[in-house]
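To start, the structure itself, in structure tokens.
The other protein chains are all here in position, but one chain of the complex has been omitted.
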Amino acid sequence: MTDADLLYGDVEEELRASVRRLLAQRVSPAVLAAAYDEPAGLSALWRGLARDLGVAALLIPEELGGVGATAREAAVVAEEIGRAVAPVPFLTSSVIATVALLEAGDHETLAVLAAGEATAALALGFGAAAPPVAATVKATPAGLSGHVATVADAGTATVLVVPAEGADGLELHTVTAPGPGTTVTPVPSLDMTRPVADVAFDGAPSRRIDRGDARGAVAEALRAGAVLLASEQIGVASRCFEMTLDYVRQRYQFGRSIGSFQAVKHRLADLWVEVGQAGAAARYAADTHARRDPDVAVAAAVAQSYCGTVAVHAAEECVQLHGGIGMTWEHPAHLYLKRAKADQLALGTPYEARSALAALVGLPRA
Amino acid sequence: MTDADLLYGDVEEELRASVRRLLAQRVSPAVLAAAYDEPAGLSALWRGLARDLGVAALLIPEELGGVGATAREAAVVAEEIGRAVAPVPFLTSSVIATVALLEAGDHETLAVLAAGEATAALALGFGAAAPPVAATVKATPAGLSGHVATVADAGTATVLVVPAEGADGLELHTVTAPGPGTTVTPVPSLDMTRPVADVAFDGAPSRRIDRGDARGAVAEALRAGAVLLASEQIGVASRCFEMTLDYVRQRYQFGRSIGSFQAVKHRLADLWVEVGQAGAAARYAADTHARRDPDVAVAAAVAQSYCGTVAVHAAEECVQLHGGIGMTWEHPAHLYLKRAKADQLALGTPYEARSALAALVGLPRA
Amino acid sequence: MTDDEAISADLALRVERLLDDVDLARIGREDFLGARFDAGLAWVHFPPGCGGLGLPVEFQELVDSRLRAAGAPEHLPGRNGIGRGMAAPTIAAFGTEEQKTRLLRPLWTGEHEYCQLFSEPGAGSDLAAVAARAVRDGDTWVVNGQKVWTSSAHTARRAILVARTDADVPKHRGLTYFICDMTDPGVDVRPLRQITGEAEFNEVFLTDVRIPDADRLGEVGEGWRVATLTLNNERVAIGGGVPREQGMIGKAAQAWRERPELRDPAMHDELMRHWVEAEVARLSAVRMRQRLAAGQPGPEGSAMKLTFARLAQAISGFELELLGADGLRYDDWTARRPESVDYTGRGAGYRYLRAKGNSIEGGTSEILRNVIAERVLGLPAEHRTDKDIPWKDVPR
Partner (left out) sequence: MTDDEAISADLALRVERLLDDVDLARIGREDFLGARFDAGLAWVHFPPGCGGLGLPVEFQELVDSRLRAAGAPEHLPGRNGIGRGMAAPTIAAFGTEEQKTRLLRPLWTGEHEYCQLFSEPGAGSDLAAVAARAVRDGDTWVVNGQKVWTSSAHTARRAILVARTDADVPKHRGLTYFICDMTDPGVDVRPLRQITGEAEFNEVFLTDVRIPDADRLGEVGEGWRVATLTLNNERVAIGGGVPREQGMIGKAAQAWRERPELRDPAMHDELMRHWVEAEVARLSAVRMRQRLAAGQPGPEGSAMKLTFARLAQAISGFELELLGADGLRYDDWTARRPESVDYTGRGAGYRYLRAKGNSIEGGTSEILRNVIAERVLGLPAEHRTDKDIPWKDVPR
């Protein structure tokens, strides 16, 4: 704790500025809304982020062609992606799948990801908070077989990292997608800027990549995901807050700006407090992860319990205080609400985070 | 449900007017606050209520010298007692102990209570939601022995109705207090207008009154208590709301009444909604009890979950919106806050009520 | 025989006569409704000649139930609600004899479906801040402007319209109320897609739309007073019908009961809190109806709408958390054009998103809190400067 640094360094701020600039150029509400009618492929936006700014390689060590940065830098990218509800597989591919591959030791695939040429997805339901007790995919000599529902960003991934039940327990495999015996079926998603898909394997050829601790690798991947999801959530929350503040300043009703009504003022004051404090929680999670501080488990659970609900609150206030316009397809508020609510369910609900936290801090349910 | 009547009849309104008139004459904040320095005995106020208005006899059948009324009429009395935070043992003696005696069939004691000469207390911790699994008092041929903590209004009761563990399970006894082998020790109470006391029995002579279903009698007594406690709570809540509304109208700050500030207006609007709706819940509980409608179990649990928390909220808003003056001993707000918070803990917390409700409506925890 | 009994007997006779006069097996819906109108049995409380008999409104139920029992054609469910619920009482109250005679019959039979052209993008909660202009040109008015949140605009033949006819007086005083023909070539209706993916509503662009002065309802400049009557007839859906576990809580409870694998013990108390609040809201609605029946109408309508919106939003959000990963899926993003809204239909994601509108449409929760604070609790009104200065000078 005494070593914690909850502020942002100059390098981090520079990274933020670059990412923000690129996103401002390439992301617009119209582009985002279009994803709801026609799921987008891997966009030019992602190529810009991955190749020009190297965000796909952030968490990959330099010796494997990566940047060798930590969760502190990745958190800044996640914040900016949240602010823009950018439809890019940073969290799913460059954080979760990447950490799984790192932990398993699959250097070959990492090199491909680092170059930004391909993306990967962990073939696990996006609601999962922890490695499966029994995986729904079986690994046999004849290949992988089984079904995984609601996998985020699987539709655009060319590598699937698959937790599968082998003879001696959980194994981790990679599968090339699309490929023989592998079917990825996109489904309508609450948040189409991070679409989910169902994945089915029927004797799919695969490569086993773990060296005995598949469970640990998946757990580490999900933890990194939870840590950085919190930063994405404060990005969503901050942008919703700013949009709302701007709107209530310029929207006039009854001859006054609606931001001059005290009930609105007090709600925004409370929201400002909430969003600001969520920032401390997310930053602490990223910082402990970066420093390999053992408190990261507590920090991640705290951030996951708090930040997702704050983001939902901010997005809900954004819709409400925009009034009718906030309910329309043409205003971006709905894009943020859908991202916020989906993010709250991702990698375990806040309830699950608090249950996990209780065990960590010695406050058992009964 | 189709038979439910959630309104008040003319007779009920007349009873309300009489009780309110008497309480207005005899209860003042100074008198109530004095109870915190010196626990009051059974007051002239109680004698007025019990003898002149017959409230002690409301739930006692006419053939036993009572009024033969129902929970609908008793609810009106409870509401008025709540409005005045009156320090009288109506709930504990005229509802809970009375129903226990009625269910057990102790007509003799009921006749004494009906006359308003004496009061009774059920010797069970006031936090109990249900009959004890194993009573802390043992019934032996040598008398009652054991200890019961936190019994409401035990200090002024002359009859204690004691659930005690006998050879074949729970029994119900009456004990005269003060008396040999019986010690009643008043303790400082969060709400000194309904003080609690610890009761110890050491070979106390007693009379067994149940006819085999002591558990059922205690359960009925506690249910009647829960039903009428909800009405007391809406009395507390309504009065807190009115005090606050009056105050914000006449208190000026910054050249304006504080009731003209929109944040205050909206809070009071929300509170008005809450308090009004709590009234429907409490009334439905009283009505189902009066009609012996089997839905009374659900109705009581709903009211207990909702009304206590609304009363606490109203009392907390009352203190807050009064500002500094609401924190002082001389202003009555603190008396209401203490009653509201103590009432919320009485006869089981809202959490316990919801757990009980879940079983009734088929929504098991796991 | 009391007066009431006499009226009831007479009405029963009139219903019988109507049923005798038509051949239910063959008559079309519109023709039957026309005959019913001519018999004064459309709205018994309307004046004779306007589809009524000038009777107290309580007698309507007798007519309705007898006709229902006889299997007579009824209005298509959900059709022309604005015409029958809002336009008709306004025409009856403010129309000239000529207007009543001309407008009410086709409205009643469904020949003229109505929509409402009140809301504007710039106005929002400030309903009187209408900017659409109507300029007189001899015997007609020429209307230009933009309206929004108009359901049924794409199917309606007529609209009730409020437009500004004088920008030099304070905003409530410069409005006029019209009946607008939606088939006018200057009317451009465009679907307005919303957060759920659907387009329940429309935007309506009015370009040099011509309205004969004969279709003005009330005096010039009296539009706010006329519209107020219309809006007072707008009925909000009240949460919690009589049966327990209706609405959103029914969906959440159903998921909990039918899918034991979703039961996270950490969520149980929250589920029960929602259940309790929904039940308390239901009991409050029951009490409101009992008070109305007992002749004690109260201000609880606003409270019920506030509560309904709050619970619908909280519970639908909770339901998604309960569903967990399944909550990440949506049923259908197609830009559908539903005939009517079903708040608890479709999937959990739809319910969650659609419920966001509950605290905006038909009076935002913020406006309702103001209404309660000022009209019910008697607290001072908000400070405003727009009431006494010319519309054109109001900051906006």
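Observations, loosely collected:
Lettered A, B and C in written order, each chain numbered from 1.
Quick note on the criterion: contacts are C-beta pairs under 8 Å (C-beta built on N, C-alpha and C of every residue); 3 or more make two chains touch, one makes a residue touch a chain.
As the structure is a computational prediction, the values presented were derived from the model and not from experiment.
Every shown chain that the unseen chain touches in the whole complex is listed here: A, B, C. Which of A:166, A:186 or A:276 touches the hidden chain is settled by the complete complex: it is A:276.
In the complete complex, the residue from B:41, B:178 or B:255 that touches the missing chain is B:255.
The omitted chain makes contact with just one of the residues B:4, B:240, B:337 or B:363: B:337. Checked against the hidden chain, the listed residues B:142, B:327 or B:359 yield one contact partner: B:327. By the touch definition given at the top, chain A reaches the unshown chain through residues 1, 4-7, 245, 248-249, 256-257, 259-260, 262, 264-266, 268-270, 272-273, 276-281, 283-284, 298, 302, 305-306, 351, 354-355, 357-358, 361-366.
Listed by residue number, the positions of chain C touching the unshown chain are 265-270, 272, 383. Contacts to the hidden chain, counted on chain B, fall at residues 36-37, 125-128, 149-150, 152, 187-192, 196, 251-256, 261, 263-264, 312, 316, 319-320, 323-330, 333-334, 337-338, 341-342, 344-346, 349-352, 354-355, 365.
FYI, only the chains that are shown with their structure count from here on.
Between chain B and chain C the centroid-to-centroid distance comes to 45 Å (mean Cα coordinates, whole Å).
Annotation for chain B: residues 262, 265-266 touch two or more other chains. Residue numbers of chain C whose C-beta contacts span two or more other chains: 265, 366, 369, 382.
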